[in-house]
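Below is one structure, written out as structure tokens; comments come after it.
Excluded from the complex is one protein chain; the other protein chains are retained at their positions.
Each chain gets a letter, A and B, in the order it is written, and its residues are counted from 1.
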Amino acid sequence: MGMYEQLLQNLITGITVGSAYALVGLGFAIIYNASDVVNFAQGEFVMIGAMSAIFLNAAGVPYVVALGLAIVITVAVGMALEKFAIEPARNASVVSTIIITIGASILLRGAALLIWGKDIYGLKPFTGEQTIHIGPATMLPQNLWVMGCTAISVILVKYFFDHTKTGKAILACSYNKKAAYLVGINVKKMLLISYGLSACLGAIAGILIAPITFFTYNAGVMLGLKGFSAAILGGMGNPMGAVAGGLMLGLLESIGAGLISSGYKDAIAFIIILLVLFFRPSGLFGKSAWERV
Amino acid sequence: MYRAVTKGLTAVLFGIWFALITTVFTAMPANASGTIKIGSFLALTGPASFLGDPELKTLQMYVDEINQKGGVLGRKLELVYYDTSGKAKVAKDVVKRLIKKDRVDLIVGGSTSGTTLAVIDIVEREKIPFISLAGSIKIIKPVKKWVFKTPHTDRMAAAKIFEDMKKRNISKIALITGNGGFDKSGRAQCLDLAPKYGIKIVADESYNNADTDMTTQLTKIRSTDAQAILNFGFGKAPAIVTKNVRQLGIKLPLYQSHGVASKKYIELAGDAANGVRLPAAALIVAEQLPDTDPQKPVLLSYKEKYEAKYGPVSTFGGHAYDGLFIAVEAIKRAGCVDKAKVRDEIEKTKGFVGTGGVFNMSPEDHLGLGLDAFKMVEIEKGAWKLLY
Partner (left out) sequence: MRLLGLSIFAVVIALLPILFPENYYVTVVGVTMFFHVILAVGLNLFMGYAGQISLGHAAFFGMGAYSSAILTTKFGWNPWLAMGAGVALVWFVSYLVARPILRLKGHYLAMATLGFGIIIHIFLVQYDTLTGGPDGLSSIPELSLLGWPINTDLRWYYVSAVVMLLSILFSLNLVASRHGRALQAVHGSEIAAEMMGIDTSKVKVHIFVISAVMAAITGSLFVHEQAFISPDSCSFFFSIELVTMVVLGGMASTFGAVFGAAILTYLPEFLVVFQDFKVLIFGAILMFIMIFLPEGLFVGLRKFVVYIIQGRKECLSS
């Protein structure tokens, strides 16, 4: 019975944490699609969202307003990143853009350190801490919020790309910038929106998990890297694939930690990166194994 | 053209680098002001930040106070400190810096056992007195000539906890520890001492100090027949463990070590902290001590001063207070800052009433505290309650 109970508990943890990875991975995929950039600062969007919410709320701003403002702030940061770092360097080499986003990630962390200090912070859960029992396993209301909000966000994003003009325009840019430009799409604006959207998703992830884990100025690093892994697992460039990748990563981590060893669970994400890149670079649902020179 | 420019440029840049090194960097301030330099390395950021933060504040506050009263031996004290982020490597680098660049006279610091243990080699080699603020017993056993410490050891904490468990007829426990130096040292002490109190450890889980979720490990513990959970760690992680315990609906008694003796722990763990028991220095329950306790005046004085400026006290700040004053008293007795003489005087500290207890050091005992100075505390309604 212990085995089943553990598995169930791991499932809950796995889906919760996987949802966060899914949102981060989705953000990655959107930026990668739009601008061919691997955004190492993605994790920082999560951190900024969480920290802004925590501080606004602590400063007296009403809870829900604080959450909303936090998202707005993060979106602004995302757009600023595009405007001031990515755009000026749009003809740079692969190595250069990678280092630029890494530099951005370090910069954002440094700014967070100055603004919010070095301390560790938590956020009040959305609707309290009453334990919910699911058979032999337990869960908090916040877990449900994480799963639910992620699902809604993903559905909204899919709708955005499939059915709205702007969304389709962004997709057009990702296929071929020149062609999109030629048919009248304002490519610069589309890029700006993609980064903003990506930052928004990161912020949402941050706000959702802040009540469950604690945040500090460098909490975004690992989250970013794992969201990365999710995007690769799902296939770089496939947004929905990234979501699936995130959930799978969360489950693999959780179950792996339970069955084998919790210490090495962080390694799972990176082993996945290597395995996928060695054997199936296009990921599980990727478009095609294009060699990017 | 390019060749020439390249060569020329290289020469110029090289010259600049050379000039920088020789001027800016080598302008080593001779100790013109004649201050007594106390070096410190603390975990101001990272998972152990709520240890380092009150330590720094305490040191700064009292160095200022001492200076206002005229300093020590007629000279002012100067505090030179660096942040280690709780990392052993950084600790090593900054201690090297403190010794070789800043030329400090002694060191009071090392918020964590890991960072302390990493610098013992260099402190011994460079022969500079070092008072550590960390918990592991490995720091002072085997005794090292130049290394002292002020907090109770993890071994004492384990002993105190097991004593309490025995009183509550607990005989089977689950152990959960992190991967830091203090955690591992503490775990080793627990495994060693438990049989002597008739306690069996039925589960032995571990986590990374930087982890944000321990539900997996606690789920495994939940399925054993443990009657209590002992979490030996410090900083942020035990707060998460505590929350997770509540989250998973586990109703067993939870024990912590003195690595969480700070209001910050209660703040982070929230309601889940109520009912948790831990051994701690008397500082956090100072008002609840009987008036006859020799520590009470010192504790209340520190508490008043610290809380007026910074907020609730924690035992970590207290350890820094003890370290600073043991050092200052030793310097006074030595009559100079000669490192060897100061070291000898530190070793001769007797009857020093500090926040951790009454210190009586000796060549074999570089801590000088007994088990009696350690109090058993329970958290009730978000506040510390003295048990005994």
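Note that a contact is a pair of C-beta atoms (placed from the backbone, for glycine too) under 8 Å apart; a residue touches a chain by one contact, two chains touch by 3 or more.
Here the structure is a predicted model, which is why all the values come from computation and not from measurement.
Q: Tell me which of A:Met3, A:Val94 or A:Ile132 is the one touching the absent chain.
A: In the full complex, the listed residue that touches the missing chain is A:Val94.
Q: Looking at B:Lys184, B:Arg277, B:Lys303 or B:Arg343, which makes contact with the chain not pictured?
A: Selected residue, touching the omitted chain: B:Lys184.
Q: In the full complex, which of A:Ala85, A:Leu144, A:Met240 or A:Leu284 touches the chain missing from this view?
A: Considering all chains, including the one not shown, the answer is A:Ala85.
Q: Pick out which of B:Phe41, B:Tyr82 or B:Tyr255 touches the chain that's been left out of the picture.
A: Counting the whole complex, the residue in contact with the absent chain is B:Tyr82.
Q: What residue numbers in subunit B mark contact with the hidden partner chain?
A: 1-2, 5-10, 13-14, 17-18, 20-22, 25-26, 28, 82-83, 87-90, 92, 96-97, 100-101, 113-115, 117-118, 120-122, 179-181, 184, 208-209
Q: So that we can see where the missing chain sits, which residues of subunit A does it touch?
A: Missing-chain contacts on subunit A: residues 38, 85, 88-89, 92-96, 98-100, 102-111, 113-114, 225, 228-229, 232, 236, 261, 263-264, 266-267, 270-271, 273-274, 277-278, 281, 291-293.
Definition applied: only the chains that are shown with their structure count from here on.
Q: Per the centroid of Cα atoms for each chain, what is the distance between subunit A and subunit B, given in Å?
A: 36
Q: Can you check the complex and tell me which residues of subunit A touch subunit B?
A: Listed in rising order, the residues of subunit A that touch subunit B are 2, 5-6, 9-10, 13, 17, 113, 118-120, 122, 129, 131, 133, 137-138, 140, 212-214, 216-217, 219, 254, 257-258, 262-263, 266.
Q: Show me the residue ranges of subunit B that touch subunit A in the complex, using the header's touch definition.
A: 44-47, 49-50, 53, 83, 179, 205-208, 211-217, 219-220, 222-223, 236, 239-240, 246-249, 264, 268, 270-271
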